[in-house]
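Entry: chain A
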Amino acid sequence: MSKKDSIIHDGVVVGISEDYITVEFVNKSACAACRAKGVCAASDESIREIDIPYSISTLAGDYHIGDPVNIILSSSLGLKAVWIAYVIPLAILLVMLLILSAFKMSELIMGLGSVAAVAVYYLFVYIFRNKLSKVFTFSIEKKLSK
Partner candidate 1 sequence: MEYVIMFISAIFVNNIVLSQFLGVCPFLGVSKRVDTALGMSAAVTFVVALATLVTYLLQGLLVKLHIEFMQTVSFILVIAGLVQMVEIILKKISPSLYQALGIFLPLITTNCIVLGVAIQVVTNEYSFINNVGAANPNMMNLPQAVVFAVATAIGYSVALILFAGIREQLELSNVPKVFKGVPIALITAGILALAFMGFSGLV
Partner candidate 2 sequence: MASKSNFTNMVVVLTSICLVCAAILGFVYSVTAEPIRQAEVAKINNAIASVVPEFNNNPSEEVFEVDGAQVYPAKMDTTVVGYAVKIKTSSFGGPMQMMVGFDNAGNIYNTSVISHADTPGLGAKMTDNNIKLRTELVGINPASVNLSVKKDGGDIDAITAATITSRSFLKGVDLAYQVFLKVQSQN
């Protein structure tokens, strides 16, 4: 797996099951880059886990619990995720708002209506979640220790 154009995170293998390798990594907040991290704990860091299905690049036997790994996601997939999670709902929100305002609805209805539209959108995403999980694949790679 070439590492071109990819986002790479440090992670640690925390579980190995029949179908997945579970990897844990720390998701840092926007402020995490800041040197004041130690002082400012408002910058959330959450530990997340992802399941990585076995594939050619992750042969089962190679990994053990506690192994440090790199989690790799290509940038284009990352942008795609952003698109699905944020950009489209934003567009729906705006369009809905403008349509409703064209009908001279009350502001409360307008607001709730467009939020509802976004909710419906998310529902659709929910329905297609299995398809999505095929699109968003990650791979892991053992960290080379020198």
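Basis for inclusion: all candidates are chains of the complex that A comes from, given by their letters.
Here is the rule we use: a contact is a pair of C-beta atoms (placed from the backbone, for glycine too) under 8 Å apart; a residue touches a chain by one contact, two chains touch by 3 or more; residues count from 1.
Not measured: the values here are computed from a predicted model.
Asker: What candidate from 1 or 2 touches chain A in the complex under consideration?
Answerer: 1
Asker: Going by the contact rule set out above, which residues of chain A touch candidate 1 in the complex?
Answerer: Touching candidate 1 from chain A are residues 5, 7, 9, 25, 27-34, 42-46, 48, 50-51, 71, 73, 75, 77-87, 89-90, 93-94, 97-98, 101, 107-108, 110-112, 114-115, 118, 122-123, 125-126, 128-129, 132-133, 135-138.
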